[in-house]
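Just one protein chain is left out here, and the rest sit where they should.
Labels run A, B and C following the written order; every chain starts at residue 1.
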Amino acid sequence: MATVKEFRNNVRPNWCPGCGDFAVQAALQRALGNLNLEPENVAIVSGIGCSGRISGYVNAYGFHGVHGRSLPIAQGVKLANRDLTVIASGGDGDGFGIGMGHFMHAARRNMDMTYIVMDNQIYGLTKGQHSPTSAFGFKAKTTPAGNIENAISPLQIALAAGITYLAQGFSHDVNQLTELIQGGIEHKGFSLINVFSPCVTYNKVNTYEWYKQHVVHLEDFPDYNTADRSAAMAKVAETDGLCTGLVYHDDTRKPFDQLIQGYKPEPINAQNLTLEREMFDKVMEEFA
Amino acid sequence: MATVKEFRNNVRPNWCPGCGDFAVQAALQRALGNLNLEPENVAIVSGIGCSGRISGYVNAYGFHGVHGRSLPIAQGVKLANRDLTVIASGGDGDGFGIGMGHFMHAARRNMDMTYIVMDNQIYGLTKGQHSPTSAFGFKAKTTPAGNIENAISPLQIALAAGITYLAQGFSHDVNQLTELIQGGIEHKGFSLINVFSPCVTYNKVNTYEWYKQHVVHLEDFPDYNTADRSAAMAKVAETDGLCTGLVYHDDTRKPFDQLIQGYKPEPINAQNLTLEREMFDKVMEEFA
Amino acid sequence: MLQELSWKVGGQQGEGIDSTGKTFATSLNRMGYYIYSYRHFSSRIKGGHTNDRVRISTSQKGASADFLDILLAFDQETIDFNGHELRSGGIVIGDAKFSPVLPADIAQGVRLFSIPFTKLAEQSGAAIMKNMVALGATARVMGLEPTFCAPVLQSMFGRKSQKIVDQNLGAVQAGYDAMSAEGGDFPEFQLSPPVPDKHLLMIGNDAIGFGALAAGARVMPAYPITPASDVMEYLIKKLPLVGGVVLQTEDEIAALNMTIGAAYAGARALTATSGPGLSLMMEALGLAGMTETPVVIVDSQRGGPSTGLPTKHEQSDMFAVLFGNHGEIPKVVLAPSTPEECFYATIDAFNYAEQYQCPVILITDLALSLASQSVKPFDYDAVTIDRGRLATAEELAQTEQGQMFKRYERTQNGISPRSFPGQKGGIHHVTGVEHSEIGRPDEIAGNHTAMMDKRLGKLRNIELPNSVTYTGEANPDVLLVGVGSSAGPIGEAVARLNQEGLRIGHAHVKVLSPFPVKTLQSYLAKAKQVIVAESNGTGQLLQLMRLSGLMHAEMSSFLKYDGTPFLPNEIAAQVKGSMLAWQR
Partner (left out) sequence: MLQELSWKVGGQQGEGIDSTGKTFATSLNRMGYYIYSYRHFSSRIKGGHTNDRVRISTSQKGASADFLDILLAFDQETIDFNGHELRSGGIVIGDAKFSPVLPADIAQGVRLFSIPFTKLAEQSGAAIMKNMVALGATARVMGLEPTFCAPVLQSMFGRKSQKIVDQNLGAVQAGYDAMSAEGGDFPEFQLSPPVPDKHLLMIGNDAIGFGALAAGARVMPAYPITPASDVMEYLIKKLPLVGGVVLQTEDEIAALNMTIGAAYAGARALTATSGPGLSLMMEALGLAGMTETPVVIVDSQRGGPSTGLPTKHEQSDMFAVLFGNHGEIPKVVLAPSTPEECFYATIDAFNYAEQYQCPVILITDLALSLASQSVKPFDYDAVTIDRGRLATAEELAQTEQGQMFKRYERTQNGISPRSFPGQKGGIHHVTGVEHSEIGRPDEIAGNHTAMMDKRLGKLRNIELPNSVTYTGEANPDVLLVGVGSSAGPIGEAVARLNQEGLRIGHAHVKVLSPFPVKTLQSYLAKAKQVIVAESNGTGQLLQLMRLSGLMHAEMSSFLKYDGTPFLPNEIAAQVKGSMLAWQR
């Protein structure tokens, strides 16, 4: 059985020292190890950004796609081989900026996969422009006078899109993050783990310290019911999106991949591709 | 002063007889007339779909763009000339399918414009495929065994995106619809009016009758507070999105166009474009 | 007796014009006639003129006829719009309901018959059966039995209720009788009996769908768009039968990226689109090229630019397909010209995609995608599946613990072994960034050059089989060059001209990339004059020839871009005209 070690490779991440993404990588590797998955049965699809490099840093099948499109690629992978554990990941710009449409649709489509967003409220790789999660008033390269757009709340939009597993982590707490990712992978359906993953180079506002001061832990609310969608909505609004832990979980819905008409338990990529002569003739006859 | 008449032109819409979009057109024309706007000061930008044809049926500046992009175009128009009344419109596929990302970002950006979606829960112009608002189980050309994706709730995602004016109408009730559109235009910021606009040709489930039976009127809840976002969220969830009327209204936030750094009251397109020699020299000197 | 006859039915969209044409064409196809049927329609659902033009022939034809023999009209607009297409001596049969009249610009000797389609239909049970009445009238004119369409009606409505079948047949009979009552026979409209030969009737898009099924395609993410949607709509009925899936995505960007994901993970996957969707796919197309992922993209061309003329014919996306993505990738672009070729080219497409590990685009045009044509039954034994260079179990087993698989190994021919997620020993990285043999980003100058050469080299100096077909004179005075659906009208014009004693050749390009330079060169070298006929405004095929170094002192474009396909006599006239001009 594989352990966390098997998910490590020999590549030294090219993230800046202190970047929050290191912790995300570690948590993902731990989660995969804890679940006793084999590296060859895991596919990690990522977008473009500092965060997007993660697919190259875990020993597993990795696909570093184009900016904002990790989810469509990941869904294609899952369609072709539903035996795989499919992880999609990338940054806040990648996922909630250019990739926003795909995210909303992936959430409602509910394929069985896990999406990890490294949310640093900035565009890191392109050197510090504001992102869709940058707060109103935030100063970045592209908002020298302060951001005049309102930030997207990843948790709110995920709930509104009908997500079935929603969690939020923080790079400072790898243990919690590992658990949340693990839960997402175990969940049969689409899961989002949004991670506060500070960009130490370009975001001088939303630092580790800042998050530590602002974040509340959902575990601190013993009455909080993660199966109650309205409660989740309310809690997210109440905490201004700054809560970590499992936000919502609906395990009553079947994932897309099991609802497909003509669903066969064997994955598509394992099928014999030859069309039987009998069927060929039958289909052809329909045109006569 | 212009009245509804000035907003009519001599084009016979090519919608199918009975299509819900006729009522939307009528309501829009009435709203524009009621507001005493001049046709030349109104720009209607639309997407592609049966619904998208609306920009050609109202006597005003009309821009029929490409599929799913009415909002970016409309925002460009507003940026260039903030004196215009800008209306964007299109179908559910146009706005919440291919255009989803733009919608979410336009809502949070909060430019002063009005977006009208003719939601028939189907792709009309391409002859009856399911749309993002088609219900789970709905049978369409592309879902012969029933839709296995969960429908998008336009109201929920709009609220989650931070919209400042949200309403829902129904083609059967032109008076209410007129009022809602009028309210949207008067609102200083981004407004969405989602309209149940039945496709009589391809959607045999969500018919006028069906909506009549399922829709509840928010006016019937005298305690309903349209300024309370959580209440709106709850009401939308409670009515399964099938409520009409004004859902939410926040008039405390300034629209994007007024927050722009260096904002001048005169619209951009009216400015003298010549760069003064003095400024030219100063800017050039920065490179010395 | 005629060897062919040309018939058209017209009316308002939503009135059942399509199904009238389809019933008519299918019935005659089953009798053994060859059909070519082309629909005129517009971008609205109900209302607006539509028509279906059906050519019935005793031999295979790939184009509409130059003239009409019979026009069935459900409204006056149909006569006004289409009357000028009637040959002298042709006939119009109109619904008495609208009191049809012949317009001034009609050919000599055209006769008008006013038959109460609607009234007779009502008497037969329902007004919507007016189409059947009209078919009955047609049968009478052509000397067909009034039951000629019975088998088709039986299969259409039989499962619903026998009563409907009978009512429809009654309506056909009523039309037949009414036409009889007009008196006289119509010997000039009698068709020779068909050669008893079985053929299928299908549109190019059906053939592509069927081809994909036969090729083992299993995943099709796509977004609806005219005129490509049929491929998706066909496969959504078929793929579930073999455990596959069609997914309607949120847009075309998702469609191609999802196709890439599925192909990467080992499925044969395709998507289909038209101009606007193609434009949106450019970034993902580059990704497929860079990551060497074998995807198949069907691009069915319609009128452009932008939304353009969504329901009209054009061939103006060839350059976009060939050159639209930023940066340089190898790609195969197949351009079949008949439904039959669509079927086999689709199978080739999947094989080439996996053999060359690159995107394959199957480009069609609206006429090819949507015209109904009689085709020979397909050959089951000709269907082969070649998945290309897959990593063997032994190779995978050789990968050492902690090492990555060389998915992008630089081999002699540039083609590297593929492994799929799920395979032990096959782990590698994939990225749109320039990368090393194991797929890791690698920006070193030498690596980029080497990898560019590896990828581009896969298709360099290669000519795929059957890249050009040639007919007509071997050393022609005029060589016609075409692509796509124009094979029909050009072929017919060339045959006719050669029969007239002119020396004309016809080279039809079936592969746009890798472009068959050598073969075309050999044909060009033998021709005195070259005319490149295409349906666009800038002469893309001719430009492509020039770009590839193909020159000819007397080479010109014959362009048509009014939204309709070439007719054989338009081609013939152009050839004659330019021969004159040239001889002068």
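To be clear about the criterion, contacts are C-beta pairs under 8 Å (C-beta built on N, C-alpha and C of every residue); 3 or more make two chains touch, one makes a residue touch a chain.
Values in this document were obtained by computation on a predicted structure and should not be read as measured data.
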Among the chains you can see, which ones touch the chain that has been omitted? A, B, C
Of B:72, B:95 or B:154, which sits in contact with the chain we cannot see? B:72
Candidate in contact with the missing chain, chosen from B:61, B:136, B:208 or B:221: B:61
Of the residues C:105, C:381, C:394 or C:443, which one touches the chain left out of the display? C:443
From A:125, A:180 or A:260, the answer for touching the chain not displayed is A:125
Suppose we count only contacts with the excluded chain; which residues of subunit C make the list? 42-43, 253, 275-276, 278-280, 282-283, 285-287, 289-291, 301, 303-312, 314, 316-317, 319-320, 322-329, 431-434, 441, 443, 445-446, 448-449, 452-453, 456, 536-538, 543-544, 546-549, 551, 561-564
Contact footprint on subunit A, counting only the chain that is left out: 14-17, 48, 50, 64, 66-68, 97-98, 100, 123-127, 129-130, 132, 141-145, 201-202
Write the list of subunit B residues that the hidden chain touches. 9-11, 38-43, 45, 48, 55-56, 59-66, 69, 71-81, 83-84, 101-102, 105, 260-264, 266, 268-269, 271, 273-275, 277, 279-281, 283-284, 287-288
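Rule of thumb we're sticking to: only the chains that are shown with their structure count from here on.
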Expressed in whole Å, how far the mean CA point of subunit B lies from that of subunit C is 38
Between subunit A and subunit C, what's the gap in Å when you average each chain's C-alpha atoms? 41
Quick one: report the Å distance separating subunit A from subunit B, using the average Cα coordinate of each chain. 30
Among all residues of subunit B, which ones touch two or more of the remaining chains? 97-98, 100, 132, 144-145
Going by the contact rule already set, what residues in subunit C reach two or more other chains? 240, 250-251
